[in-house]
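One chain of protein is taken out of this complex; the other chains stay put.
Up next is subunit A:
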Amino acid sequence: MTVIPVEKKVLSENQRIAASLRDRFEEQGTLCLNLISSPGSGKTTLLEETLGGFRPEERVAVLTGDLQTENDAKRLARYGFPVQQITTGGVCHLDGRMIERALERWSLDEIDLLFIENVGNLVCPSSYDLGEETKVVLLSVTEGDDKPLKYPSIFAKSELLVLTKIDLLPHVPFNMEQARANARLVHPGIEIVELSCTTGQGFDGWQAWLSRRREARLRRASTARV
């Protein structure tokens, strides 16, 4: 009997692709954000409102993943920015290879901000690095405020939590205090914004966070050039 130590990451192939994507984003000065939530938490709606608020000359693009249909890409394409649908055909997450393939159609040096809307799922997307700068997790108030405890991995790995649909708070038992506390229990440093895309309440918090990250990205690019 021979035991051969292997010691390699099971997802090492994805890890390798993600690292190469990250290098490309870094080189081209692209800020890439990976949006993750359960189905129906409002990823597409948040992106619609976000794109709607950008000037037409902004260099923004979206990759949106679903098991089937081009519905989300159609919704998002109305804002005039480049959008591509990735239909996974049943796969429950996006992986690095899918992103790499989709990006073959675009030139990254023309994109300053790339949103990846992952497949609606709080579990599997957390295992797959897509080369993003950070993951952003969404949680709507029609879900349970204990979700950060039930699905800790994705909350631990996201730098920002967006609590959505806060206009519905009077109608649901969701406890905002508790949700924040649960998220911080799993990830003490997590940033949190609370908003409603229907009323616009709190949306400026999300925009401010985005601006901060874009500025930080720009500063990093200019330091690298010196």
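Just so it is clear, a contact is a pair of C-beta atoms (placed from the backbone, for glycine too) under 8 Å apart; a residue touches a chain by one contact, two chains touch by 3 or more; residues count from 1.
Note that in this section contacts and distances are computed from a predicted model.
A single chain of the complex does not appear, and UniProt lists its protein name as "Hydrogenase maturation factor HypA", one of "Cellobiose transport system permease protein", "Sugar ABC transporter substrate-binding protein", "Hydrogenase maturation factor HypA" or "SufE family protein". Looking at A:A77, A:A156 or A:I192, the residue that reaches the missing chain in the full complex is A:A156. Although one chain is not drawn, the whole complex shows that of A:S127, A:T142 or A:Q178 it is A:S127 that touches it.
Where subunit A meets the missing chain, the touching residues are 1-11, 13, 91-93, 121, 123-124, 126-127, 152-154, 156-157, 184-188.
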